[in-house]
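Only one protein chain is missing; all other protein chains are in place.
Naming follows writing order (A and B), and every chain is counted from residue 1.
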Amino acid sequence: MLNFNPPIEEEKKYNDLKIVEVEPTIKINLRSNKREFSTKIGKILSILPPNEANTSSGNESYSLLWLSPDEWLVYSNNNTKSLNDQIELENNLFNEISKLNQGAVTNVSDHWVMINLKGSKIFDLLAKSCPFNFKNFKKKGSVVQTVVNHVDVIIHNKDDNDLNLFVRRSFSEDLWLWINDSARFL
Amino acid sequence: MSKNLRINKNNFIDQTTRISFKFNGQKLFGYKGDTLASALLANNIHLVGRSFKYHRPRGIMTCGSEEPNAIVQIGNDASLTDPNVRATEIELYEGLDASSQNCWPSVNFDIGGINNFLSPFLPAGFYYKTFMWPAGFWEKYEYFIRHSAGLGKAPTRSDPDIYDHQYSHCDVLVVGGGISGIMSAKLSAEKGLDTILIDDKSFLGGSTIYQENESYKINNINSNKWLANEIESLKNYSNLVIKNRTSLAAFHGYNYLLARENLTDHLSINERKGKVRQRLWKIRAKKVIIASGSIERPLIFSNNDRPGIILSSSIKKYIDYYGVKTGENISLFTNNDSAYETGISLYKSGVKVNVIVDIRKNSDSLIVKEALELGLKVLWGSTVVDTQGYKRIKSFEVMKLSDDGNNVVGDRSKYNCDCLGISGGWTPMVHLFTQSGGKLKFRNEDNVFIPDENKTPSNQISVGSCNGEFKLNEIVINTIENLKSFLSLSNTCYDGIKIICPNEKSKRNIWLLPSDKPIGKTKPFLDFQNDSTAKDVKLALREGFKSIEHVKRYTTTGMGTDQGKLSNMHALGIIADTTGTNMGELGTTTFRPPYTPLTFGAIVGRNVGEFFDQTRKTAIHNWHVKNNAEFENVGQWKRPWYFPKDGENMHQAVQRESKAARDSAGILDASTLGKIDIQGTDASEFLNRVYTNAWSKLEIGRCRYGLMLNEDGMVYDDGVTTRLGENHYIMTTTTGGAANVLSKLEDYLQTEWPELDVYLTTVTDQYSTISICGPNSKNIITKIVPGLDLSDNNFPHMSFKNTKISNVNCRIMRISFTGEHSYEINIQSNYAEDVWIKCMEAGKEFNLTPYGTETMHLLRAEKGFIITGQDTDGTLTPSDLQMDWIIGKKKFDFIGKRSLYRSDTIREDRKQLVGLLTEDPKEVLEEGAQLVENINEKPIEMLGHVTSSYFSPNLNKSIALAVVKSGKKLKGKKLIVPMENKNINVIITDTVFYDKENKRLNA
Partner (left out) sequence: MFIINCPYCGERDQTEFSCGGEAHIERPKQPTELSDDQWAEYLFMRKNIKGIQFERWNHAHGCRKWFNMVRDTSNDKIQAVYKMGEKPPVK
């Protein structure tokens, strides 16, 4: 067995702010502009990809984030999923979508690192280096792709004061350090 | 000298909390709530600094951010000292240590003061005129000029303070906490809008809050009491955020504003520890209300710069707000009514007001009547013509003005004083309005530039005195009315408000007051900080400068740290008078951000030290760190550069690594290469269009090198693309080009070829790439993936296999960037570190040697492989690189194809890539060095330059790549690389130095 080495493996608390890397999480990128796509996704994941910008859909197992009119990110809500589950889901989607020319399925589980932020000041924290207006983002399930401290991120509003933030693995340590630094000055 | 000039009647200073501080080494006391300036004045200290050019003694002139003179150095710690701090703005704290600037050895005895007596020889443009010739002498002059230039001292060590940034979004931002700002904030909050109110002071209320005067009433109570109640009521609004000590720095388009909040500058040094010193707010407001107020103008007469000459309204604030007498025998000099309010305040505080000199012939305003009834003496129709006193004003001389105000008549009469208050009327603070793109109009009746309501950018409004409203009733009523439409309010909490205030305000404006002496014999200062006088402006006009922007730069008027807040209007007025132009037509100089100086710390925020730039790390980074790698920055990536062993230097390490890679085996972390997953039924067609070569016939399971051009035909990027399935490829790009390539490809897909069924997804971080090369690479891979058939038949060069390492899927490609037999393992990043460690263990018996980017560059240079961005610079075509073989001439089209036969790209004398060998094989060329043919030629023709250069341990000689004019035809030709101390002889060769037959690929 190879050792699994996610980049951060830490959990930190600052007053009521809690930040933690949540791995392993299955993440799969979906792209399509085909008509059958939605139905196929619905069959496999039991959720339909959202058509409305900056929103998400989800069930107990998966969250499905809108990224652009022809792009979505699905990720597993339960971080105890094994590597086999990841491969199985990837293959399942790939065979039904990519193989049948209904779009593109790409495993991005290790491309993105998911960081969970909880607490009443998470938006103030992000606003230290993010120009996005989070006042329009308080609705549960909202999704935004923007930049935090000059790094591209996807942010999913999971619940009240509870966010999942996706950052590219190579930038994750840098952003993690920045988040920890900024948390000191809230 | 030391005296206590504090009175006990005021409400604003906490006289129970004494604060000790130092000024020029002297220990002094003030109170909580004081500024440095008010505390100094309370100690009877006026002389604070020396002027910039003439080193004239200068004192405190104002009580706010417009202060030109009283700028000091705070602290003497090498990293914390702060220059050019306005004494009028900094709040007193325990242990404050301030000293005067621009004087040596001391502010009381300053050697530079001799410049004052040399001033006839230091006219406007002195430096431009004097140091122009003889040519070449500038370097000598510069030493002395630099030595005497500058104000405070910059810290010599890095700043340990913490600075922070914060974005904020609001419905309404109100700038300024005076009466109109407070009313605006309340109206906005009352409507339920998210509102931010900022003010640069520690308290709200502007100048109304200390206006203890029965003549000003709102709803039947004194205006100051009414305003205090209003401020109190703001606490009821949870949707209103008030930020004190916050100064607006810039107002950009789309209501994007920058404001600097001072968080610790008013605290004692001990209380500051671990806290953010300043926070830069980046505010995006749906609507902006500017209530920035106005500042008082000085009057321009000879020697109007002596310590003890203070703006009349500032004298009033010092007495009413701080309880500080600025003198004990004060006179006032004015052209309008406001000085009379100061006179009344002084009189009521028991300070002697000797005379009020008024250039007007008379005034029947209520406030003037009140002053006269109190027995204050007024000299009507008169002007001050000169002042005396070196380090503090002692006396001034007055003459009668002629009817037209152009001349003085009669005799001088002299008055003693220790303080002279001056008031030249009011200037609306329109800086922010103009920064945001608003245009000004000139109001002739009182000589002010005010916002033009027809040329105001949308979603902003100016209210109060910054909008040219100076009377209390005007300010209050107009603020309410204007906000009603601006915020769509039908009725407000202020409806039916009743205001009583003195209504008559007259002013007689004379920009440069006349004197009985010719102007050449007078010193009427305009810009107190830069020592420019009215005669400098007149000289500039005589010398032919017409544009106000030119006059400004020639005389340096308005170019100090105060940006001419006091001086600009008078300079414009004097230019208009002298040239006979209307001021409205003349216009103003440009108001540029920041409004007041910003610290560098506030500008950069937390992007210092480890956060200076974002860094990207590979999944194997920790291993590299543990194994002593030196790192190189490649874009934002940290890449191992080389791995020094036991005291090796870079050269020794690279020579060892390069040799090991060719002799046995080397291992490289190639994870930083960009990777793009390409899917869709038109994927092959897409690759045909973006690469120069043909892709349709590439078999599944095979890899191909591709070259990508810009439409101009120049090489843009390169990399290996692998066919994973019928409609599925994975493309690699250069490390630095990854983001740009993806964006460019998306651009073509979305805009030029939307008909293609292709999807691109970046997977750069999904997979890590471990490259193992060398004759023993095969043995190592066999150990790691025992079941895989590595025979050339089953797994030839430029192909890949899907397999597993332990439980994890991976893809092994047989591709080579070194010319050696080599493999690249691509594996999900979270398992990459472990695979790398397994490779190292398996490779131990083969001396598997980790190598970095430097060795990689050397090995590929031995093979003549280019690195885009190093050997190319956006001006080289594939043909220039001698890579004509990669152009699919039969293809109908690809990006850049048409450009390859433009008249310019088919020229034979373009710069072309060649190899270089040095005559002395030990001599290593410098990258970037120029190549010439004839060293004696003048001017010497540069034929090209070295792009890559190394000492090859495998060939035991120096090798280089270069681009040379007509290089392709010059094989065998001798050229010269001229260096500082020697000329190096080189010979042009083929670009491939090692294993020209590519035998090692299959070894």
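In this text, a contact is a pair of C-beta atoms (placed from the backbone, for glycine too) under 8 Å apart; a residue touches a chain by one contact, two chains touch by 3 or more.
Model, not experiment: these values are computed from the prediction.
> Identify the residue among B:Q750, B:N793 or B:N956 that touches the chain left out of the display.
B:Q750
> Touching the hidden chain in the complete assembly: which of B:Y256, B:Y705 or B:Y994 does that?
Counting the whole complex, the residue in contact with the absent chain is B:Y256.
> With respect to the chain omitted from the figure, which of A:S61, A:N77 or A:T146 is a touching residue?
Within the whole complex, the residue contacting the unshown chain is A:T146.
> Which one touches the absent chain: B:K897, B:K911 or B:R1000?
From the options B:K897, B:K911 or B:R1000, the contact with the absent chain belongs to B:K897.
> Residue-wise, where is subunit B in contact with the chain that is not depicted?
252-254, 256, 284, 437, 457, 711-712, 743, 746-747, 750-752, 754, 892-893, 897-899, 902-903
> Which parts of subunit A are in contact with the chain that was left out?
53-54, 67-69, 71, 131-133, 145-147, 152
Criterion: only the chains that are shown with their structure count from here on.
> CA centre of subunit A versus CA centre of subunit B: separation in Å?
Here the centre of subunit B sits 34 Å away from the centre of subunit A.
> Inside the complex, what are the residues of subunit B that reach subunit A?
That would be residues 162, 164-169, 194, 276, 282, 284, 606, 610-611, 614-619, 637, 672, 677, 679-681, 727-728, 757, 759, 761-767, 805-809, 828-835, 838 of subunit B.
> Quick check on the complex: what are the subunit A residues that touch subunit B?
Of all residues in subunit A, those touching subunit B are 1-7, 23-24, 29, 31-32, 70, 83, 87, 98, 101, 103-112, 124, 127-131, 133-135, 149-151, 168-171, 173-175, 177-178, 181-182, 185.
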